[in-house]
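With one protein chain held back, the other chains of the complex are shown just where they sit.
Chains: A and B, in written order; residue numbering restarts at 1 for each.
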Amino acid sequence: MTDINITEDQRDCYQELSNVAMGQAADRLARLLDAYVVLPIPKVNMIESSELDMAIQDAEKDTAVSAVCQGFIGSGIAGEALLLFKDTSFQDLAALMNYQGPLNRYGELELLMDVSSVLIGACVHGIGEQLEIHFNQGHPVVLGQHCMAEDILRSGNHQWTKTLAIEIHYTLEHVNIDCDLLLLFTEDSVVKLNKVIDYLLD
Amino acid sequence: MATNVLICDDSSFARKQMKRALPEGWDVEVHFAGDGVEGVEAIRAGKGEVVFLDLTMPNLDGYGVLEAIRREDLPAMVIVVSGDIQPDAQERVRKLGAMAFIKKPIDQEKARAVLTEYGILTGA
Partner (left out) sequence: MKDPNIEFGDIHWLMDILQNIDVGLVVLDRDYRIQLWNGFMESHSGISPQNAKEQVLFDLFDEIPRDWFMQKAEPVFQLKTRTFTIWEQRPYLFKFKNYRPITGRAAIMYQNTSMIPLESIDRSVDHICLIIYDVTDIAVNRNDVISANQSLRELHQYDHLTELYNRPHWEPKFADEFRRSQRNGRASALVLIDVDDFRLVNANYGHQAGDEVLRTLAGALRQTLRQTDHACRFTGETFAVMLVDTDAQQAVHFAERIRKDVETMSIIAPGHELSVTVSIGVAASQPAFDSPAQWQQAASKALNHAKEGGRNRTTLYQHHS
């Protein structure tokens, strides 16, 4: 396996593409919740499979989260989006979504699915649109509820050694809602993506 | 005389994209700034008669730049070019004195439309 890497120009380009996509996703979330989403600068990194937890900020690791994962694929480029949703966020989310039912594990799962549909869908679509790739999305999979973020990222016998990770940290203004969206591409997708990126950079 | 245009964005890719989107035949001198601090300096130096401004930037973000322009009463027509397309963001920058808002990704058509609408681009 040749060593996959990205140049500084490519990294910058990925960051900008993510920035635009996350903005589109935030816009949809903002409309859904009628609130303002604070947008940071997305983090783009090549990471080793052993350090998947490095993809998220240190402050986030020791946090109880619920997590959903969803695959996407288009034009031979594939990856997975992972949404880590802080458990402390559910109460405010329920209020914003007008959720009436009891806020137990099932209630939380409902809310989690609603938010992840919007955030993951819009973000993946946004990146695809800029690259002129139509991504099909697989069905979401719940990775865990009330787990430590670190444990979720650590588990799993990964089939790759090094790949591209994009981390987007969403917070909402004035309310306690906090989540992390992580996009990971498969190794061979990175090679193809880099070609598309180089074309854009030309 | 050529118009001084400042493109202020932390991404070199976005700056390049923006430059490409400037209408052909528009007599301009293009300057670049990689963050808000550089941006304000460039505007003070008169390099930003028209500014294309990103919002999410390190050191000083786009909102900070708009505030500085207002505070120091700098002569700049600011067009915000941002990925943050929430209605709230658009309203905030308008309140801070931005002339127009363009959603990223930018292209020639969008840039031309805005520049024409505000009479910056005439006859070109």
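Observations on the model:
Operating definition for what follows: contacts are C-beta pairs under 8 Å (C-beta built on N, C-alpha and C of every residue); 3 or more make two chains touch, one makes a residue touch a chain.
None of these values were measured; they are calculated from a predicted model.
Remark: the absent chain touches shown chains A in the intact complex.
Remark: the omitted chain is touched by one listed residue; of A:53, A:110 or A:187 this is A:110.
Per the touch definition above, the residue from A:6, A:20, A:77 or A:122 contacting the chain not shown is A:122.
The set of chain A residues touching the chain not shown comprises 28, 31-32, 62-64, 70, 87-88, 91, 97, 103, 105-106, 109-110, 113-114, 117-118, 121-122, 125, 137, 139-142, 146.
Here is the rule we go by: only the chains that are shown with their structure count from here on.
Centre-to-centre separation between chain A and chain B, using Cα means, comes to 29 Å.
For chain A in complex with chain B, the touching residues are 9, 12-13, 15-16, 19-24, 26-27, 30-31, 36-37, 39-41, 130, 200-201.
Within the complex, the chain B residues that touch chain A are 10-14, 16-17, 56-58, 82-89, 104-105.
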